[in-house]
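Accompanying notes for the structure given below.
As you look at this complex, bear in mind that one protein chain is not there, while each of the others sits in place.
Chain lettering (A and B) follows the sequence in which the chains are written, and residue indices restart at 1 in each chain.
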Amino acid sequence: MNLQAEIPLDYMIVLSTIVFFVGLMGVLIRRNLITMLMGIELMLNAVNINFVAFNHYLFPNRLEGHFFALIVMAIAAAEAAIAIALIINIYRQFNTVSVDDVDELKY
Amino acid sequence: MTGPKIIFFILAAAIVVFSILSIFSRRILRAAIYLLFVLVAMAGLYYMMNFQFLAAVQLMLYAGGIVVLIIFSILLTSQIDSKLQAPKGSHLLAGGITAIAGIALSAITILQFTFKPSQENAVGTDMRTIGLQLMNTDVQGYALPFEVISVLLLAALVGSIFIAQKKKV
Partner (left out) sequence: MNYSYTILILLLPVLIFLFIGLMGDKMKPQLSGLLGTSGLFVITLLSYFTAFNFFDHRVDESFQAIEVFQLLWLRFTDSLIIHIGILLDPLSVMMLVVITTVSLMVHIYSLGYMKGEKGFARYYAFLSLFTFSMLGLVLATNIFQMYIFWELVGVSSYLLIGFYYERPSAVAAAKKAFIVTRFADLGFLIGILILSFYTNTFDFIALTDLNGLAITQPTTAVFMGLSVTTWAMLLIFMGGAGKSAMFPLHIWLPDAMEGPTPVSALIHAATMVVAGVYLVARLFPLYSYTSPDSLEVIAYIGSFTSLFAAIIACTQLDIKRVLAFSTLSQIGYMMVALGVSGYGAEGLGYMASLFHLFTHAFFKALLFLGAGSVIHAVHSNLMTDMGGLKKYMPITHITFLIACLTIAGIPPLSGFFSKDEILVAAFEHNKIIFAVQWLVAGITAFYMFRLYFNIFWNHTPEYHHTPHESPATMTIPLIFLALASVFSGFVPFHDLVTSDGNPLHTEFHWMIAGPSILIAVIGISVAYMLYAKKNSKPESIATSLKGFYNMAYHKFYIDEVYLFITHKVIFYFISRPVAWFDRHIVDGTMNLIGNTTVYFSGAIKKMQSGQMQWYIWYFTSGVLLLVFLVMYLN
């Protein structure tokens, strides 16, 4: 299947850009820590699309993007585990998961 | 319109729509499910690009692991039927401006740039090749990142247990 002829690389990257900034917006507007974490997952995935797409379109003779995406996934898993542990701890401490109420560290 | 193109647009539309829904949904469990759809659609995208292994990992790790983890934590910290607070106006404005400006800036930059497609022959992405490269220490080998990531995962495992455990106070 010759994907290069059908779908230009630009499409892929614009798609990843959109997902990335949607994820960023999720981080910015949602006050619930878990939804913020979901936004971060979206951003990570958008980056993964980039890696994979560049690998596929520009350097098909190697697998660097592929492996990078694989490692990003592993790191995302670790990050999610840590983040959720932190969220649970914050929930115990403040009895809330709203980021607005966790503002002890300020002036 | 050819087949791949149609599939791509369906997947892209699904990704964009569900990701937007995921961040705007006021019910948190639904947001998680929308995220799941986005991740599944991305797995389809990888599959289209001939990375079957990656697509499988995406499904297993994200759909099967992370989303389940997120749902667990949702259940631990909030009521299922409780609605999230609506975003604050100032946040919405700031976030929206940043997102739109970012998309615009990036898209313009990307579209102005002409990528040169490679003429090289593609290597196979079968399990054998991936396995050999992952365990190799040659130029195209990834044994070191593999080992490092294993240490990282171990540290994350221990760390998350330590952080989440009940303090003996």
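We take it that contacts are C-beta pairs under 8 Å (C-beta built on N, C-alpha and C of every residue); 3 or more make two chains touch, one makes a residue touch a chain.
Fair warning: this is a prediction, and the values are worked out from it, not measured in the lab.
Enquirer: Just name the one of B:Val16, B:Ala56 or B:Ala94 that touches the chain not displayed here.
Expert: From the options B:Val16, B:Ala56 or B:Ala94, the contact with the absent chain belongs to B:Ala94.
Enquirer: For a quick check of understanding: of B:Gln85, B:Thr109 or B:Asn136, which residue touches the chain that isn't displayed?
Expert: Considering the complete complex, B:Thr109 is the one touching the chain left out.
Enquirer: Using the document's definition of touch, tell me which of A:Leu9, A:Leu24 or A:Leu37 contacts the absent chain.
Expert: A:Leu24
Enquirer: By the contact definition given up top, give the residues of chain B that touch the hidden chain.
Expert: Residues 91, 94-95, 97-98, 101-102, 105, 109 of chain B touch the chain absent from view.
Enquirer: With the missing chain put back, which residues of chain A would touch it? List them for me.
Expert: 24, 27-29, 31, 36, 99-100, 102-107
Note that in this section only the chains that are shown with their structure count from here on.
Enquirer: Write out the stretch or stretches of chain A touching chain B in their complex.
Expert: 1, 3-4, 6-15, 17-26, 28-32, 34-35, 37-39, 41-42, 45, 48-49, 52-53, 56-63, 66-67, 69-71, 73-82, 84-89, 91-92, 97-98
Enquirer: Per the contact definition, I'd like the list of chain B residues that touch chain A in the complex.
Expert: 2, 4-5, 8, 12, 15-16, 19-20, 22-23, 28, 31-32, 35, 38-39, 42, 45-46, 48-51, 53-54, 57-58, 61-62, 65-66, 69-70, 72-74, 76-78, 84-85, 87-88, 91-92, 94-96, 98-100, 102-103, 106-107, 110-111, 115-118, 120-123, 125, 129-130, 133-134, 140, 142, 145, 149, 152-153, 155-157, 159-161, 163-164, 166
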